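Please read through the structure below; I'll follow up with questions.
Left out: one protein chain. Kept in place: all the others.
Labels run A and B following the written order; every chain starts at residue 1.
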Amino acid sequence: MGTLELDKPGKTVLMMGDEAIARGAIEAGVDFCASYPGTPATEVPESLARVSEHFGIYAEWSTNEIVAFEAATAASLAGLRALVAMKQNGVNVCADFLMTVNLAGINGGLVLVAGDDPSAISSSNEQDSRSYARYADLPLLEPADFQEAKDMTKWAFELSEKLGLPCILRSVTRLSHSRGNVKLGVLPEKTRKAKFEGVYISGAFAAAQHAALHQKLEQAREEFETSPFNFYVGPKKAKFVIVTSGTGWLYSREAVAALGLEAKVGILKIGTTWPLPEKFIVDHLKNVAEILIAEEVDPFLEQNIKILLAEQAKTLGPIEVYGSKSGHRPAYGEMNQDKVVQALASIRGLQLKARDEKYIEQAKELALTYIPPRMPTFCTGCPHRASLWAIKSALKLDGRDGFVTGDIGCYAIGAGPAGYFQIKTIHCMGGGIGLANGFGKLDRFAFNQPVIAVCGDSTFYHAAIPALINAQVHNSNVLMVVLDNGGTAMTGFQPHPGSGFDALGRSAPTVEIENICRGIGVEVRVRDPFEISQAVQELYDMLQEDGPRVMVFRRRCFRIEAKEKLQKKYYVDQTRCIGDDCGCARFCSRVFNCPGIIWDQEAQKAKIDEVVCTGCGVCATLCPGGAIKVRGAAS
Amino acid sequence: MEAGKGSADLEQEVLGQSLCTSCGACVNICPYIKVVRDRVAVIEPCGLTEGKCYDFCPRTPTDIAALDKSVFGKTRSDFSLGPYISIEMAQAKDSEIRCRAQYGGVISALMKYALDAGEIKNAVLTRPFDGAMMPASVVVEESRQLEECAGSNYVSSATLARMNEATRQGKNSIGLVGIPCQVMALRKMQASRHDTGAKGVKLVIGLFCTWALSYKGFSEFLKKKVDLSQVRRIDIPPPPANVMVVETTAGDIRLSLDEVRKFIKPTCSVCYDMTSEFADVSVGMVEGVEDWNTFIVRTPAGENFIDKAKKAGVINTKPLEETRLEHLKQASSIKKKRAVDAIQKRTNDKKNLLYLRLSAQEKKKFL
Partner (left out) sequence: MTLEKDPLNLIIAGVGGQGNILASQIVATAGIKEGLYVTVGETYGASQRGGPVMSHVRFSAKAQCGPLIPEGEADIIVGLEPIEALRIIADYGSPATRVIVSPRPIYPIWVLSGQAKYPPVEEVVQKLGELVAEVRVVKAIEEGETGLAANVVMVGALAGSGMLPITMKNFEGSIKEIVSPKDLDLNLRAFKKGVELAGGKAAVPVPVKTRKRK
């Protein structure tokens, strides 16, 4: 039994932030979870799906975030407790619904977990989703550690029910994907039955509803004034206070300790960041002369606090505010304790005990010039490497300076050396085909470059279909290549409508990509990208045609495949390897660039790296010398 | 053969100048150069400064006299038709073969004999229609498979790419049917210091050729008139008709040759060889005579093979009349002269003949 199901209240376990959120939802008696996977929020619904049978939870991977949010809202309207989790970009997808469900209201507790990704570690942007809470007038909670991640989630359901509003819980990668101590709480008895009653319509009385929403927000503020997630630590009469939220709390505490400032600097930690607990904050800032706002990405807390300070100027007197505006914290990128230390030291004129500069110089020299850089690449066995090689080949053969528009997925690294620098645009999910269908209408302006839009299978269902329909009805000259690897690989192989199984791994109906294309009326072909020469030929032929066309490159992600069957072991017959000579010139390692094949310096021949090779065999089909063979097979 | 150049130079001097004949000599000898339809491209630079691809190409510097020596053991005395032993008219004895073929059916008959008699084990040649109008180069091991290869085609396919693939798989004792640029490239491969499977080609039958069409341009043009999958045969009847007849399942379509000529590959204008001068045996039509081929035996190996074929009763021959021979020489000379003119126009330099390295006598005749 895993920690999620563990019925041992009071026991401390190691939990990932996302798991702690899931456990909080379980302790709140969550009934329904619908989500679309996205780093760093994926493990919240994944955890709930894992224990869904155990706790009687309905869990699904939805087609996209807005569908997930709407489905979860339905559960709430029927009186159930529901959770929807998504990465920051997903909140944008939900925004349309978000801006009306706030007015129409909800019934059972509804929590939207927004997993932000400061520094865009696994994302196409690092947007700060907190602004959505202010924008939509919804209560916002920001857990600061693993324990809070669990406890706040549990409380968020209660709060949501009390207010009749969805609650936004904002996590970040460093919390969601880090692990730490969590003391388990009590598992509830679940008795809720679903029943829909009432009317939930936004629009007809939107202005009145908007006014009521503001009142609900005031009610939330009242609740927040006494929340245990807002607290102060430090000396009683500190003149200098750090105001912080989220991960900033742990970083601030360590920074104060590292500088030995515990007796001089206080920390005001806010867990309920919208609406602000104004009275609580004002109480703690009386007699304070300077504050440093330590938060991640946007100056959200900073600006709201500044408004509060302006409003309370008579009570509080002048307070110097340090933060991103003052240049003490960048309003981009991840936070860490070193950044808080730097800010504190510069404000207070402290001399930092610096690391030995010579040492750093020596180590940096080694890191930057002595050892090679390590770019991320497609996994060994990844079908995308072959697909992008086929695309590159077809475009080169076509010779009209064609290019590739892309979007978000594993294949996005195809913009770099892993994909032979083929992908030239990357924005949001589905953005590639959307752009391509615009490029495809530029022929009257002497535009002659063929355009290929690549899109993952999961992305196809999520965001590409409207653009493809648009291409069809406007006869746009676009070749869409769906890189179908059988699952949502980027986030860990969650199923999508074409996978044939559901969030719990049970068999499910499929919606085939090619059937959707045929339904739209677009010409569609399906091809295994490992059959590279046929793939190149078909792509080339399709490039010669006008109007919209779809090629589905179908081959399962090797990480799914490798789990299911024993793979062949390949080796290089070095007597047949052409090596550096004309006729090969190290194609497999140097150009195709699969990390499973290395260069044997001594023999001056290629060699399989047994530690890395997954045995997909695509290199054997490409080797001009026929030197790559299966171990144990007849030669 | 100029050494010291590689795929980057090939890309710049040949592919980039629309001089590629899509013969396929550079394809399937490395992972970098690919062909689809009649488009050849260097997908990625291989990084080598010297390579087979450049060495083999019929549009990289080619010394005609040196190639003569390598193929025939001596330089040519006939500057219109190249070295030859005899010129006759010929036709297949088998009327069924004649019926399927355009003109005399000599090639089908000779290849059938070569395979059946064990003179060769593999025949590399072109099947005129592979789906939508594009010819396909094929390797044939049994003579009954030759049937579908009968007939002419006016788009060139990368025959040598298919041959390279076959030799890489270890096939040898090959008989090859090709157009002049393919034959020239094959001979360059055989003469090369590089190791190549082309050395396993035993018999080369060259076709007469005046030009080939670019697949993309011509197929797009034709697509507007007919569903390409319905095309069964394409023929250009002898002058003065000046038409191309496209036989389809939905009836014949007659195209004006002037219209069709717009789609001639640019590289054909610089071609110096109409009669496959480096083949063992060259075969073409005889203007104004249906059912017969012009038939040039060039090498002793070719002669030896033809003698056997004649003895086996595979073909009928009869002398080519003097006026027809003169006519042929004239046509070939006109092509050479036009090529040289076209090259000089391209280079804008009287002395720069691009790929052509001509002897002093040839220069005197055609410059």
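Throughout what follows, contacts are C-beta pairs under 8 Å (C-beta built on N, C-alpha and C of every residue); 3 or more make two chains touch, one makes a residue touch a chain.
What you see is a predicted model; the values in this text were computed from it and never measured.
For the chain that does not appear, the touching partners among the shown chains are A.
Among A:H214, A:K239, A:K364 or A:R518, only A:K364 touches the chain left out of the display.
Taking the complete complex into account, A:P376 is the one of A:P376, A:P466 or A:G521 that touches the chain left out. Of the candidate positions A:L217, A:L344, A:C410 or A:A627, contact with the hidden chain is made by A:C410. Remark: the omitted chain is touched by one listed residue; of A:A74, A:A212 or A:A258 this is A:A258.
The omitted chain makes contact with just one of the residues A:G164, A:G180 or A:G500: A:G180. Hidden from this view is one chain, which touches subunit A at 12-14, 39-40, 121-122, 145-147, 173-175, 177-181, 247, 250-251, 253-254, 258, 336-338, 341, 353, 355-356, 359-360, 362-364, 366-368, 370-379, 410, 413, 417-418, 559, 586, 589-591, 593-595, 597-599, 609-612.
Keep this in mind: only the chains that are shown with their structure count from here on.
Each chain gets one centre point, the mean of its Cα atoms, and the points for subunit A and subunit B are 58 Å apart. Considering their complex, residues 392-394, 396-399, 420, 533, 536-537, 540-541, 544, 582-585, 587, 590-592, 622-624, 626 of subunit A touch subunit B. Interface of subunit B with subunit A (complex): residues 6, 29-32, 34-37, 39-44, 46-48, 50-52, 168, 194, 216, 220.
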